[in-house]
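Shown here: the complex without one of its protein chains, the others still in place.
Here the chain labels run A and B in written order, and each chain numbers its own residues starting at 1.
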Amino acid sequence: MKSRKFAKIRSAAIRYLLLTAGTVIFALPMVYMISTSLRPNGALYEWPPRFFPKPGAITFENFEYILDQKKFLINFLNSVFVSVCTVGLAAFVSSALAFVIGRFRSRATKLLFAFIIITMIIPGTTMIIPQFTLAKRFGLIDKIWGLIPFYVAWVIPFSTFMIKGFMENIPDEIVEAAWIDGASVFKVYTRVAMPLAAPAIASVSIFNFLTAWEEYPWAVTVLSKSEELRTLPIAIAGFNNQYGNVQWGYLFALSVLCMIPVVIIFILCQKFFIQGLTAGGVKG
Amino acid sequence: MITRSRMNRAQIIALLAPGLIVFGLFTVYPIIRLFMMSFCGIKLETMFVQPFCGLDNYVHVFSDPTFGTSFVNSIVYTAVTVPAQMALGLFIAILLNGIRRFSVTFRVINYLPVVTSWVIASLVFKYVFQTEGLLNYFLRTVIKVIPKNVKWLNERWGGMTVAMILGTWKGIGWNMVIFLAALQQVPKDLYEAADIDGCGAWKKFTHVTLPAIRGTILFAMVELTIGGFNVFTSIQMITGGKPADQTQTLLTWMYKNAFSLDHDIGYAAALSFVMAFTLGLLAVVQFRMMRSRDV
Partner (left out) sequence: MLKKILAVLLVCMMVLPAGLSLAEEEAVTINFWHHYNAQSPENETLMNVLIPAFEAANPGIKVNAVSHEWAQLHDKVLISATSDSLPDVARCDIAWLPEFQAMGILVALDEEMADFAEVSGQLLDSAMSTASIGGHYYALALNTNSKIVFYNVQMLQDAGIEVPATMDQWVEAVKALSGENANGQQTWGWNEPALAGWNICPFIWSFGGALLSDDQTVATGYVNGPATVKAVETFAQLVQAEAITGFNAGDIPMTDGFGMGRYAMMLEGPWKSAELEGNYPDVPYATAPIPAGEGGSISVLGGEDIAMFNTANKEAAWLFMQFMTSEFAETEMAKCGQIPVNKAALESDTVKGASFAPFIEAIQTAKARPTVAAWSEMDNDLQNALYYVVTGEKTAQEAMDELAAKWDTLLK
């Protein structure tokens, strides 16, 4: 009995040791990123190189500079707006797709599903040219909300795939019961399927938020009217200039700020997140 | 009864419509246009004149030596980063699955790289691996194991290796989350049965865990393979294709052709479909592989 307990403690100790070691190595680049954001612009190449800033030389001037500029706040709000709308709309349309595909099995829905999934293998970058022509035709250029339909379309395959698994897993009895009660398709979807699939929709939404939050090539292609009309990734790239003189301090400060919302969302939702995946597309 | 089923059909269509319209318009239609472009001699300069040129663009792709280089680079990148991310992600997930305290802290820290922007992560890695960078300083001056600075980024495989380390680092968190979800679904009694049979940890892993999460492994593998072929920002920022286009990957090479060399959209479109075809083929192989192991 004693040896068994000992083995258990030993195994837990090994786990914590390995995890701590791994996590420290893992976090090094992040720590370095934060450390750079707390140093003046020219300090990256000082000798000897430093991982942490000199204790006396920590400065918040980079953050002050960024927070002083109204346009970055507007860029930030733009990103929030686009990401939130993308997440909301994608949750609605892909859960509807997933519901129909997952609950009404037929040749047609199977084919539809295969078709949606297969588009994931086409690289998005080349599509910029035909998509731009399309955006122009619909007047979606130079409008912040014009990004949303494209982002929603991009995340549909992955979201539908993840939520579909969950829809399939809803016990038949529950749905049958609703049918017998005379519920319509809409009712089953809104009253039964949606609430049950909520964790899956939520966890997919976290991935979708990140996709929209980070997207750069398309946004930079269609938004050109003013610096207020930009998303955060474009603002970050703006610190690079023609002659390769990067303003390191500002760049890293803005990036650290840019990460904060995503980290907060993950911390708040992470429990939910795993649950949603567990019962969803990720099946054992 | 008839009216009801008709009503249901109408409602099903109404449910599908928003998704299918958005998807059809903004994804499918551009893909079709792109496919047509891959058979046309089309450059940005001559956007409105699109003479049909048959398979010329595809012939051009396969006779271009830099396509060969970038194809090999993409394959190697994928072949290294996908198993590495999955193995490490799974390992961390297994460790995390067995502990109670600080589980959330570890999860969050390990997930942070996933939410870091590619641009910033690339800049950090580039700085660390520079010839005069932090790593060489550490190896040469602090622990004195190398006599001379190693030129990590100056040649093809060095540059690719750094991009692969970055790709792996950034992907582990995603795998950890996915595998953690899968592990929580493995029925506990399977482990208990294995315990009774006197299986060790390794045997439990190979005989219980792996078969139980096979579906997730396949899912992650296909997803990550697509991601691996889409590597772009990190290469662009770390090596920019240097030296002499030897570290180009399929996407960076396609982008360079479309927007900076001769604006050959037809060529870029053809390259995209060659890449899509390769990915499709790989997905089929991966499905087969996992299924045959099943039997």
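The working rule: a contact is a pair of C-beta atoms (placed from the backbone, for glycine too) under 8 Å apart; a residue touches a chain by one contact, two chains touch by 3 or more.
None of these values were measured; they are calculated from a predicted model.
K.L.:
Checking the contacts here: which visible chains does the omitted one touch?
P.N.:
A, B
K.L.:
For the full complex, which residue in B:7, B:21 or B:44 touches the chain that was left out?
P.N.:
Final answer for the missing-chain contact: B:44.
K.L.:
Touching the left-out chain: which of A:54, A:225 or A:271?
P.N.:
For the chain that is not drawn, the touching residue is A:225.
K.L.:
Any idea which of B:39, B:129 or B:229 touches the chain not displayed?
P.N.:
Selected residue, touching the omitted chain: B:129.
K.L.:
Spell out the interface residues on subunit B facing the chain that's missing from view.
P.N.:
Those residues of subunit B that touch the unshown chain are 44-45, 47, 126, 129-133, 141, 149, 151-154, 158-159, 238-240, 242-245, 247, 259-263.
K.L.:
Spell out, residue by residue, where the missing chain touches subunit A.
P.N.:
Interface with the chain not displayed, on the subunit A side: 41-42, 44-48, 128-129, 132-133, 136-137, 141, 220-221, 224-227, 237-247, 250.
Here is the rule we go by: only the chains that are shown with their structure count from here on.
K.L.:
Show which residues of subunit B lie in contact with subunit A when the two form their complex.
P.N.:
Touch list, subunit B to subunit A: 7-8, 11-12, 14-16, 18-20, 22-23, 25-31, 33-34, 37, 44, 92, 95-96, 98-99, 102, 104, 106-121, 123-125, 127-128, 133-134, 137, 141, 169, 172, 177-178, 180-182, 184-186, 212-216, 219, 223, 226, 229-230, 232-233, 250-251, 254-255, 258, 265, 268-269, 271-273, 275-276, 279-280, 283.
K.L.:
Would you pull the subunit A residues touching subunit B in the complex into a rising list?
P.N.:
Touch residues, subunit A against subunit B: 11-12, 15-16, 18-19, 22-23, 26-27, 29-30, 32-33, 36, 44, 48-49, 51, 89, 92-94, 96-97, 99-100, 104, 116, 118-127, 129-131, 133-134, 149-150, 152-154, 156, 158, 160, 184-186, 189, 210, 214, 216, 233, 236-237, 246, 251-252, 255, 258-259, 262-263, 266-267, 270-271, 273-284.
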